[in-house]
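The complex appears here without one of its protein chains, the remainder shown in place.
Just so it is clear, A and B label the chains in written order, and each chain counts residues from 1 on its own.
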Amino acid sequence: MKLTLSEIADHVDGRAIGNTSCLISGVSEIQDSKKETITFLGNLAYKKYLLKTKAKAVFVTDIKLLEGRNGIIVKNPQLAMAKTLNLYFPSVNKGSTIHPSAVINNKSKLSKNIGIGANAIIMSGTKVGEGSFIGENTVIGQNVVIGSNCYFNPNVTIYDNSIIGNNVIIHSGTVIGSDGFGYVTENNIHYKIPQTGNVIIEDDVEIGSNCSIDKATIGSTIIGKASKLDNLGQIAHNVKIGKGCLMAAQFGISGSTIIGDSCIFAGRVGVAGHLEIGPNSIFAAKSGVTKSLSGGKVYAGYPAREIREHNKRQAIFNKIGKLYNNLNKFEDFLLNK
Amino acid sequence: MKLTLSEIADHVDGRAIGNTSCLISGVSEIQDSKKETITFLGNLAYKKYLLKTKAKAVFVTDIKLLEGRNGIIVKNPQLAMAKTLNLYFPSVNKGSTIHPSAVINNKSKLSKNIGIGANAIIMSGTKVGEGSFIGENTVIGQNVVIGSNCYFNPNVTIYDNSIIGNNVIIHSGTVIGSDGFGYVTENNIHYKIPQTGNVIIEDDVEIGSNCSIDKATIGSTIIGKASKLDNLGQIAHNVKIGKGCLMAAQFGISGSTIIGDSCIFAGRVGVAGHLEIGPNSIFAAKSGVTKSLSGGKVYAGYPAREIREHNKRQAIFNKIGKLYNNLNKFEDFLLNK
Partner (left out) sequence: MKLTLSEIADHVDGRAIGNTSCLISGVSEIQDSKKETITFLGNLAYKKYLLKTKAKAVFVTDIKLLEGRNGIIVKNPQLAMAKTLNLYFPSVNKGSTIHPSAVINNKSKLSKNIGIGANAIIMSGTKVGEGSFIGENTVIGQNVVIGSNCYFNPNVTIYDNSIIGNNVIIHSGTVIGSDGFGYVTENNIHYKIPQTGNVIIEDDVEIGSNCSIDKATIGSTIIGKASKLDNLGQIAHNVKIGKGCLMAAQFGISGSTIIGDSCIFAGRVGVAGHLEIGPNSIFAAKSGVTKSLSGGKVYAGYPAREIREHNKRQAIFNKIGKLYNNLNKFEDFLLNK
């Protein structure tokens, strides 16, 4: 497919500059830009790549950056890039057909325009909303509620009684509603605490592959509206994740912890149980959170503290060798006095 | 379902106090207690919630804590809660029917009262004990032995030759018996060491979702009786986990390591390979164990050491800024002398 620069500009609400009728056949990244494509300068640190770009046009925020090249002026080049990718790669419609090999309990309720992949399983009492797609070999337990326009990839597992909103995307291997890790130990025997709750996933959530999201012991584990979770993450029983959070891969949130709205987790962040983390918290990679935090700040380290304080400590730790040597010099000095 | 306070007291072997014929319709947690329920005071730190509880009755250890409320006196309120949850939520019997879509090799041996979910696969030479349930889309390889009363959730994978005891629960996405990570490198080529052993899971074990438990290179990887493993954990080839261990999520145990009985791992603990960890060891979250340990103690940090020593070092590290400043002051003092 080829589009003119002005067609793309119209789609992203931008202003085309230069040869506005030149033909663009795709999007490429500025470090590895391809001929006939449009690329984008999202981060000024990548400006050096602009000089030698092979791309036919560039999304920029300011006409000066173009230096005579073709381009489109937009407020957010990365967002323009995302919208343009959608033009070239419209989301694949896996179809609204139900594969004959799918095993659908006759006590389930399917809305219109639903796609169900081969060998998928829908158990009794479960509802699937309009326009949703259930991938191949995905297993949906009993009495689950799935909203409209959801997209579940193959090999997903949803335990009984889960409630899932609209426009939710779940990737392969992810398990929603496995039992929380709860035992009472008496006389060296671990008695299992029945895990009687469920998981609620609100609208517009996306969950990556191979995540484990445990049901609540009593009540609900909740993933708030429009939160986006990456791969291989653990959400323990009774956790509540706020709205609009971003959590990079290999996160681990322990039981009953509450994460406020709009928090951002870099990779492999761990949070202990029974904590309350305020909204708009940002955690550096590998942070280990051991105390409740008021939020609105950037945190790092283990135990996690405000990143400024963390960096100060690290800077001093970096001088620990000099510290040690000085101390030895003083010792000599004092002893020899 | 509604039960009287005395009916519940009988079930948990406790003594009902107050209006013993009041009707209770469920269990709630004390921080979020609901009307018509019984709640429990397991940890005195939660006593503050008792004052404003809406629950109709409370499990406590001492009548004084009730201050006039209805309640049940028990030795272990959390255990009483677990038992009461079992009353209100009897474990779902997924039935002892074999779904016609399941693919069962005619050289497998199924005992009585077995349930097998849709599209589950049982390969040749495999035995399934009485009362066990094999979830939907779960794949059981060849020559596997599964004891009685096991419960495997959907999308579990059991490799060939695994041996699984009685009353074992396995959650979705978990893989039992994948190949150990073993190669011999010569002239820059990694030759695969054949992984010829198996995995043995003893009675009463529970394994969470999305765990990987590798088979032994030679011999067996073993998960000891009544050990409970959380989600997203890694057990490498030839590891032996003792009896009655508790391992929270995202653990990683490297090859050939032996963990003693009754060890407790908080979240994301890692243990290096070829170590021996004594019984009754307790590891704080994120511990990284690099040496064999005699056990019976609490350990923390990376490298993991006794927690008292770890805390002492951390406390001094917390003063590192002051240390550094003092040293600079001394330097000035000495230079200006």
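Throughout what follows, a residue touches a chain if its C-beta (ideal position, glycine included) is under 8 Å from a C-beta of that chain, and two chains touch if they have at least 3 such contacts.
No experiment lies behind these values; they were computed from the predicted model shown.
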{"item": "Residue touching the undisplayed chain, where the options are A:Thr53, A:Asn70, A:Ser108 or A:Asn137", "value": "A:Asn137"}
{"item": "Given A:Ser21, A:Asn86, A:Ser124 or A:Ser294, the one touching the chain that is not displayed", "value": "A:Asn86"}
{"item": "Among B:Asn210, B:Ser227 or B:Ser281, residue touching the chain not depicted", "value": "B:Asn210"}
{"item": "Chain not shown: contacting residue from B:Phe133, B:Tyr159 or B:Phe265", "value": "B:Tyr159"}
{"item": "Contact partner of the left-out chain, one of B:Val144, B:Val175, B:Ile223 or B:Ile307", "value": "B:Val175"}
{"item": "Touching residues (missing chain, whole complex) on chain A", "value": "27-29, 32, 76, 78-79, 81-83, 85-86, 88-89, 91-92, 99, 101, 117-119, 135-137, 153-155, 169, 171-173, 206, 208-210, 226, 228, 230-232, 244, 246, 248-250, 262, 267-268, 285-286, 317, 320-321, 323-324, 327, 330-331, 334"}
{"item": "Absent chain, residues of chain B that touch it", "value": "101, 103, 119, 121, 123, 137, 139, 141, 155, 157, 159-160, 173-175, 178-179, 181, 183-186, 188-194, 196, 210-212, 214, 217-219, 232, 234, 236, 250, 252, 254, 270, 272, 288, 290, 302, 312-313, 316-317, 319-320, 323, 326-327, 330, 333"}
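The working rule: only the chains that are shown with their structure count from here on.
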{"item": "Mean-CA-position distance for chain B and chain A (Å)", "value": "26"}
